[in-house]
Structure formats: structure tokens, C-alpha cells
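Heads up, the thing below is written out as C-alpha cells.
Complex shown without one protein chain; remaining protein chains in place.
After this line comes subunit A, so read on.
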Amino acid sequence: MTTTHCPYCALQCAMHVDPTPDGRWAVRPAEFPTNKGGLCRKGWTAGELLTSQERLTAPLVRPRRGAPLEPTDWDTALETVGTRLADLQAQYGPNAVAVFGGGGLTNEKCYLLGKFARLALGTSRIDYNGRFCMSSAAAAGLRAFGLDRGLPFPVTDLAGAQTVLLAGANPAETMPPLMQHLNRSRLIVVDPRRTPTAERAVASGGLHLAPRPGTDTALALGLLHAAHAQRLVDRTYIAARTTGFEQAWSHAAEWWPEQVEHVTGVPADLVREAAQALGSAAAEGGAYVLTGRGTEQHASGTDTATAWINLALALGLPGREGRGYGCLTGQGNGQGGREHGQKADQLPGYRRIDDPESRRIVSEVWGTDPDALPPAGDSAYELLASLGEADGPRALLLFGSNPAVSAPHASHVRERLSATELLVVADCVLSETAGMADVVFPVAQWAEETGTMTNLEGRVLLRNQVAPPPDGVRTDLHVLAGLAHHLGQPTERFPTDADEVLAELRAVTAGAPADYSGVTRERLEAGASLHWPAPAEGTSHPRLFVEEFAHPDGRARFVPVAHHPPSETPDAQFPLVLTTGRAMGHYQSGAQTRRIEELSRAEPDAYVEVHPDTAATYGLLQDDWARLVSRRGAMLARVRTRTAIRRDTVFVPFHFGGAQTANDLTNPALDPTSRMPEFKTAAVRLGPASPPNGDNPRPRQLDSVADPSICEQGRNHSGARDDRR
């Protein structure tokens, strides 16, 4: 029996993995403070992927464009890529190569990926899919508190709260074991849909506020307004621990409850009631404000997250016992992933790449000249959208991400991926993006290697190896080391041993905001609870901001924000609001979970959640196939009618590919600060459609994913969608 942590979300539930008599792996929950012995369906079935028939076990190379991928050996694959990269850089300069990472990679991989990009490639073009995840909350947290750690308190603190407001978070479906910490609190759930979390709130005496997608800022400003009018604002805290309340308030002054009702659709009396519940709990038994992707994934997401933070600050929550603001990070290593240098503007330890002192410290550890480090590069969507353009990257190296499904305006991203001269993907299965690649490296997954992860509360975890990778499979660290070798880098710069990488990470983050210098495998194995900053000398920090905030004056900042309407609003042509998100049985782009029999059987297709009245208006009934069309593309989904969704809103999960790719519809409008795309609001129309695969009424997504040829169309015809109807 080996105890490790789950391959999926940021709660990183602990689990025991045991071999079964028939040569498979069985997972069961383990006791750990975050999951308290719980596990969701995805965790229970996670072992299946270790022995999946769909594992890649040999590098794949496409001999020429249009030809199918063919198995090859590692040396050939690495040399092919190394040579092509060197050629392209020699011809077009270092920025001809871009790197794209993921929030599911271990800290060691994130770190080495950033080092590889800056040092081996010398490119400024590196970013990662975490940009699509919590970047808005991160930007808002930084400007408010001076430091961004998703939850600046242990998740177990939540259990004592009288009231918890969840804005755009649906943990009952996306992070179920977290609910054990919320079972005793009164919940206020902000979501345009009556999600399982919202149902839980209503069933246990809480509240569900269902704003029209894209109006959350108005709602947060309205709650601040109501709290102030109802004398619930903590004047003492504001005076002692914050700056800028008056300017922030002046925007809330425009949002009296009836005005909030008009713009958001949330009844004015509910706004008052929610403010009362939250505000009185803040003064009595404790309250938390938590945000999720629903409120953050907007072109104004940073301001929206700021509006929630302002509400929390006005009620005196952050940095006090039993109270707080936090962001529920999504991806497995969404927290560590944003700290160690795979983000365009960052160096390891949450250091800024434009800060001379940070450049000096990092380059010293790396044995290079600070001036040799490239400057900040483009954000994720901008990077992907510039692929193959005149001044854009000619080649892309991609680790731990599936942007052909998960990026906004995905059809356009696939077109740009096709326009590269070299696309290299490292993955454990042939994801939609891997299927488009020129070279695919089969890499180890989850329980096949050891590494550290940083969970949603900033706690560093040891994810233990359970079994060795299958023959022919190497780790991402090996891939980086191999490529670095072909690019002429000294071997010692790119270790393949995770412990060696961690040792380097300790050295380079010492004294940084996200200080990992006290994180060792030995301490983690001994069960130490290490929340960063965890310096080598001294204790780690489960609770931040208790004494002071991280700004030089020690105070938190109210940043004044106004409500701005979404970048796209419904009109006669596209009369409905589309919002996207996750379903219980799948994780992110579905590359893993769609390959797990039990999960795939339970949720085989994309569905569109729609009010029966709205469905009827467009000639649709339960279980019909529907076609959704936005200004950017179309998708197919099965109709699921629910009276508890707003009549003007439809929801689709984004876990599916091919003709069911929700992100073919989404809007790549970007937040000016975080560069977060507007995943959560787009204008669409809805109509009947025939089933995706001709006569087959229930197509299996697995079919289209397992077959690499599906992606050929994408490569041959620029802009063509995976067109498997």
C-alpha cells in the first residue's frame, strides 16, 4: 500500500493505492485534514488510468505534415526536436520557440520548465494554463494584500464559520470532500445556476443568489452597499488595518439593492438578507468569502475578485481568526504552478521577472548573467493566438495541458497550433492537442513519479510514487533534460531527479514571497505541515496576514472598482447568455477522465442545461441534441432541462472535444490586468441538431480521442474544426 495524493483538483485528497490481484490498482480514501477521509468519484476511479490501454508508451513522430504519427525511439525523438528547435532559433531568434505549461505539473516540473525556457531556450514566451484558472483572483489578491496565496488559512479553519459566501464556486460538484468543512455553516451561494452547492445552501437554511452571468461585480458592490446601510461594516478594522475605503465605497454608492436587482436579477430583499447574514456572522461566529472560477473567469475578473475582497475587508474578515477571504484554486497544483516560473512575468518563488533584485538572485543560482534572462512574455491566450504569425513563435513545446479543448475560442487556437512549424506535446495519453503534434513524448503520470504539489491552502504535499512508469515512458524532467542536452546545456543544470530539483528550488526561493527553503522530502515524509512561506529557519505559515498584510505599510488596500458589463451581451442574433464550467464526473479538458470507463459511461456527452421554457422556445425537449452557436463557433450538446436555471442563461461543461467543444464558443476577450479570458459569458443561440455521429444516438467521446487521425483534419485545413459529426 502506498499513500499519495489525487491526480486531479487542488484539494489534493490523500489516498491509499493498492495493487489488485488482476494487476490493476485500487484507490481508497486516506485520512488527511483536507479530505477528512473523503474522496469523490474521480478520486475513487483514478487508479484506472495507471493501466489504461490508452497510455502512450513510445514517442510518436509525424514524418511529414499530413502523415499519421508513428512510434519511434527516445533518442530519435529528442534529437529531432532538439535539432529543429536549434534550427528555428538560429533562423528566427530565441523567441521563435514558445513553451506552454500546466497547473497540474509538480512544483519541480514547473520550476524546471521555467528554467528551461529562460536558460536553455532563452525565450520570453512561456506561459501556462493556470492563466485560464485563478489568475484574476491572484492579481486581485496581490493588489489588495500584497501577496497571493489561494487560501491564506488552512481549509480546516472554515469548519468553524457561522456563514460562508461562495461566489462562483461549486465545490459540491467540483471538489466534493471540501463540503465536509462547510456542512455546519450557513452558506450563501452566488451562481447563475441552482448547482448542487446552491441546493445544499437552500436546503440547509442558506441563500442562493443567481445573478445573470457577467454581473457579479454589481452584486458584490451591492452587498457592500447593503452591509454599510445596515450598519454591518467594521469601522474599527477598516481604520486599523486598511486604506482606501472611501474611494471603494463611492462605487458601491451607485449600487443600492434595487439597482442591483435591475442589473443582476437578484431580488433586492435577498441582497439585504445576504448582507445581514454575512455581516452579522462577521461580528459573531465568523464568516468567510470564497471565490471560484465562476466569478473570476471574466474579462473584468480581477475587478470582480477585488469587489469581493472589498466586501470581505469592509466586514473585517481578512487576517483575523475564524474569518477571511480566499480563492478556491482549481487545478491540482494551481497554487504551486503559479509560483515557480512558468508564468510569463514570474521567476521562482513568486518573484517578479521585472525586478532587478529577483533577476540577480535567480541568475546567481542558475549560474548565468542577469542580463541573459529574457523579459516578461505574452500571456497564455496571446501566446497561443500568436503561434505561426509573422512575429509569433514558430514552435511550441507543451507540457501538461490540452488547449485544443481548454483554451477560449478553441477552434482558433487549433488553427494557430496547426500553423506552427513544430508542435511538441508531452502527455500520458493522446489528448486532442497531442493528436495534432509533430512529436509526442509519452510521459509519466501522477502516481508513477514522486514530486511535490502545493494545495489550495498553500500547503506543500509529497505526492508519492506508487508504481514505476510503464516501459518506454519517461518523466517530464527527463524530457527537459534530454532537450537541454541537445541544446548544448551542461547536464547538471537540468537534473532528472525530483529531489535534486527540489533542492535547487529551495535555494532559489530562499527569502522570496513563496519561500520553499524549508521544504524537504524528509520533513514532508515525517508529516510536517508546511504552508509557504516555509523558510529553512523558522516556522511555516498556515495563516497569513494575522499580524499585518504584505504591503510595505502592513495594511490591506481597498482598490476602487466599478461594474462593467460583459464584453458580449445578447442580441437578436445571439439571444442567450452562455456560461461554461465543470460537471461532477470529469476534470478539466477530460483528457484523463474521459478515458475512465465509469466516468465516461456516466457522463458520455456534452450537455446543455437550459430552462424548459427556453428549450420550448427553441423547439427542444429533454435529451434532444442541440446546436449552440456563438460568433466564434458552434457545438453540439444534449439538452438537459432544469427549471432552476435562469431563462436567459444556458450552461455547458467544457470537458468534451470534437464537435462538443464548449470552448469553440467562448470569448477570448481578456482581463486588462490578469489576461484572464471571458470563459463565463458569451452570447449564443440555440437550436435543434441531429446526433453528432450520424445514426449513433449515443456517441462515445473515447472513440474520437483514441484515434489520432481525427486531428489530421485540423492540421490539413487551417481553421477547420475537428469535424466528426
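Note that contacts are C-beta pairs under 8 Å (C-beta built on N, C-alpha and C of every residue); 3 or more make two chains touch, one makes a residue touch a chain; residues count from 1.
By our rule, contacts and distances are computed from a predicted model.
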Leaving aside the chains on screen, match the unshown one to its UniProt name from "FAD-dependent oxidoreductase", "Protocatechuate 3,4-dioxygenase subunit beta", "Pyruvate dehydrogenase E1 component subunit alpha" or "Recombination protein RecR". "FAD-dependent oxidoreductase"
Cross-chain touch to the chain not pictured, restricted to A:84, A:131, A:251 or A:394, is A:251
Missing-chain contact, candidates A:262, A:360 or A:631, resolves to A:262
Spell out, residue by residue, where the missing chain touches subunit A. 29, 37-41, 44, 171-172, 176-180, 183, 194, 196, 199-200, 202-203, 208, 210, 228-229, 247, 249-251, 253-254, 256, 258-259, 261-262, 265-270, 560, 562, 564, 584-585, 602, 613, 617, 622, 640-644, 646-648
